[in-house]
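Heads up, one of the protein chains got dropped from this complex, but the rest are sitting where they should.
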């Protein structure tokens, strides 16, 4: 990628101050810039850096007034922060869309189809009767089992494994190492304490705009579907067990685990390393702090919980303070005992 | 897969009520059924659904009496639940055994052999001197290092990595993303606080009937073997460190980690996100609740533990209750102090 100051200014409806032909090839923070880099200045705290930065172009607000000479070419815009975010998004889209075509050594099973602008990297294995929409990007070494469906504009990064029958919506992003549709963890013991596998013949549905982090796992349902609703974002190594359902726009941080058949509401936010037991209901807008352990239904919408076992935030804080007060209580009791003992003697 | 009501009734020693030629191609819960689906009714709680279901065939108990018209074809059997489970298992076996042959782009190293009904998906890499039994199914993009052994009827799903020298028994199932035999985490510091790698030259043994979840890891031993005994079931993202041994038929839920050289008994059950320190012994039949943290030997067979640090269930429950009693105790002490102070004044 290579852009001139003029091209950037035109795209952002801004004006160039300096050499309109200055070229940038990448993006850096203003304090870490080097030749060929594009930076921005919005927060006044960072103003001193603009006089020292080695970045070739800096995007600044229209009302920025330089107090010393600046070597970088400036692009002046209405809102430097918003303009920079716009460029970042453009850059990410550019990177994503630059891949197209079916690479060497790709195997596509019979009855499978794909739409326009398809990219399949090397060593991709696509099973039978797979339906892939338009502008889908499948990176190298991905496995897509039989009967899967993938909607338009979805990106599947290198090495993702989709078991058979997985249904993926539009504009979904799945990161490397994620496994979607492996068997749920279901076993029935016999009289000798040996466990027999309960067949897991359901599937996984990821709706539109879902993003799945690296090495996360979403297991297929025993019967029916494990469902991750529209707009849900799962961080790395999140584990979603069989028959779980996660409501729209819920966001879950890394290494959290959700046990089988639990239903989670919309717009929830869970911190990292949270654990939730099976067959529970979590209401809409619930927030769980990192490392929270949930063993009961949480039915109050919008409540915040912490601790293991989980408590509402207020109770948790009080509990924490109380448990640190014991030493002091012990002293007070000892004093009372001493006082009464001495009094008794008299 | 396509079956008629008659074929199903014959297989289950049941009788058809309705059109014997009704065809089903998949399985669904009675409340979620649609045309072409097979469902069952066993729990009376679900009886109302049989009058509404769109499933084409429903398996019911012989003694089921319809109180309204039913559109689905019925298959009557002695025990609807057991019959359905039997069909599920058949279906899973059918899916599993339908794959056979060596796909395109498979590389098999010299000295390696495999038995009858072998399946190897695309882009499978098999090293040298690998011995693979009969009816083994290796899905795409699996890596099998030199000198590995794999017993009869074992299934290895897409993208599993088996480091060299791994020994896998019969009827084992390993899910996508699992890594078996990576180096144990062993380092020795020098005088400059740099860590030098302790070579990990042992291996991993998974005995018969083991199932390993997606993205789980079992590390090779420093010397000797890390051993997962017959019938053990590990859920997704379980971590088993070097030189660990897990006893027969122990079941471990997702995201649990077991540190180096720890020995775990038979028939144990561990919840999710449990952590166990290194060089410990856990007795047979021990149960650990989710998020339990174990730092000491647990030598009492059949005991249940919870909490971090772990406590026996009874102690844990009491501890929890006690820590919630502090606020009340503080009030009682304050009252005593006030009482005595006032008394003292008189």
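A and B are the chain letters, set down in written order, and residue numbers restart from 1 in every chain.
Throughout what follows, a contact is a pair of C-beta atoms (placed from the backbone, for glycine too) under 8 Å apart; a residue touches a chain by one contact, two chains touch by 3 or more.
If you're wondering where the values come from, they're calculated on a predicted model, not measured in any experiment.
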Original post:
Which one, A:70, A:102, A:214 or A:304, makes contact with the chain that was left out?
Top reply: A:214
Subject >> Chain not shown: contacting residue from B:18, B:293 or B:312 >> reply: B:293
Subject >> Hidden partner chain, touching residue among B:279, B:300 or B:318 >> reply: B:318
Subject >> Which residue of A:104, A:192 or A:342 touches the chain not shown here >> reply: A:104
Original post:
Please identify, in ascending order, the residues of chain B that touch the omitted chain?
Top reply: 105, 107, 123, 125, 141, 143, 145, 159, 161, 163-164, 177, 179, 182-183, 185, 187, 193-195, 197-201, 215, 217, 219, 223-224, 237, 239, 241, 255, 257, 259, 273, 275, 277, 293, 295, 308-309, 318-319, 322-323, 325-326, 329, 332-333, 336, 339-340
Original post:
What residue numbers in chain A mark contact with the hidden partner chain?
Top reply: 27-29, 32, 85, 88-89, 91-92, 95, 103-105, 121-123, 139-141, 157-159, 173, 175-177, 209, 211, 213-215, 231, 233, 235-237, 249, 251, 253-255, 266-267, 272-273, 290-291, 308, 320, 323-324, 326-327, 329-330, 333, 336-337, 340
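The definition used in the following text is that only the chains that are shown with their structure count from here on.
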Subject >> Gap in Å, rounded to a whole number, between the CA centres of chain B and chain A >> reply: 26
